[in-house]
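All protein chains but one are shown in place.
All chains are identified by letter, namely A and B, in their written order; residue positions are counted from 1 within each chain.
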Amino acid sequence: MKRLLPHPFLTLILFVVWLLLNNSIAPGQILLAAILAVVIPKLTTPLQKTHPTLRKPVLAARYVLMLLWDIVLSNVEVAIQVLGPLRKLNPGFIVIPLDTTEHLPVTLLASSISLTPGTVSVEVSKDRRHLYVHVLNLDDEAKTIATIKQRYEKPLKEMFGC
Amino acid sequence: MLTLIILICCALVGLALLLNLYRLIQGPSVLDRILALDTMYINSIALIVLLGLFFGSPLYFEGALLIAMLGFVSTAALCKYLLRGDIIE
Partner (left out) sequence: MNAVTEWIVVALLLLGSIFLLVGSIGLARLPDFFTRLHAPTKASTLGIGGVLIASCIYFSFDQNGLSVKELVITLFLLITAPITAHMLAKAALHQDSPPLERTRNADLTATAKDRENPTQ
């Protein structure tokens, strides 16, 4: 099982995306999708670094839903800030100390930060212990850092078990 | 009514494209121009999808997908060029 499907999650995504692209569930397409979904991960295994595996899929699904909702809220917030008076904006840089240094959780955290309220992740330090973030309207530095750590980093750490 | 709304949306997106063009020409640094180009890609995807809705043809989707992919790859390549002075090292 492990040799046939080295990355079950990637296999699932490839299968679904192929069917979505062709927009059909004809038997031929399903067969083709299954072949591609098994062969592509096998061929690309040497390219991949080892990542921590997903421990809690339910938590991950909840995290994605929360993220989608946050994206909608953040868009409204940014729209109001963009259309409002620009003199009131206080942009600033902050540093977020990271508790996990694995590649995948840090990447997911940085992407989540870029997609949510008024923050864009700029750079991560070489040892992946600090994340530099640019904030569009920085009122309370400590509060922003605490919110990001509590809301995004904690569930990510939990679902990868590190 | 849908036809009218689609036309209004086309006008809004067209206005957005004009604003991007302003930033593309004005943009003080090269990076502003890249950002403007990236936003232009996204707005043109919207325009193509709206056109597909207007003509009621699902064929325009393929073009939109191609633009999305080319947009990402070209932005990434341009940034890489600015970072390293070279695309293929």
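Heads up, the rule we're going with is that contacts are C-beta pairs under 8 Å (C-beta built on N, C-alpha and C of every residue); 3 or more make two chains touch, one makes a residue touch a chain.
Keep in mind that what you see is a predicted model, and the values were worked out from it rather than measured.
On the side of chain B, touch with the chain left out of the figure occurs at residues 1-2, 5-6, 8-9, 12-13, 15-17, 19-20, 22-23, 29-32, 34-36, 38-39, 42-43, 45-46, 49-50, 52-53, 56, 58, 61, 64-65, 68-69, 72, 75-76, 79-80, 82-83. Remark: the residues of chain A touching the chain excluded from display are 17, 20-23, 71-72, 74-75, 78-79, 82-83, 86, 89-95, 110-115, 118, 120-127, 129-130, 132, 134, 136, 138, 141.
Simple rule for what comes next: only the chains that are shown with their structure count from here on.
The mean-CA centres of chain A and chain B are about 23 angstrom from one another, to the nearest whole unit.
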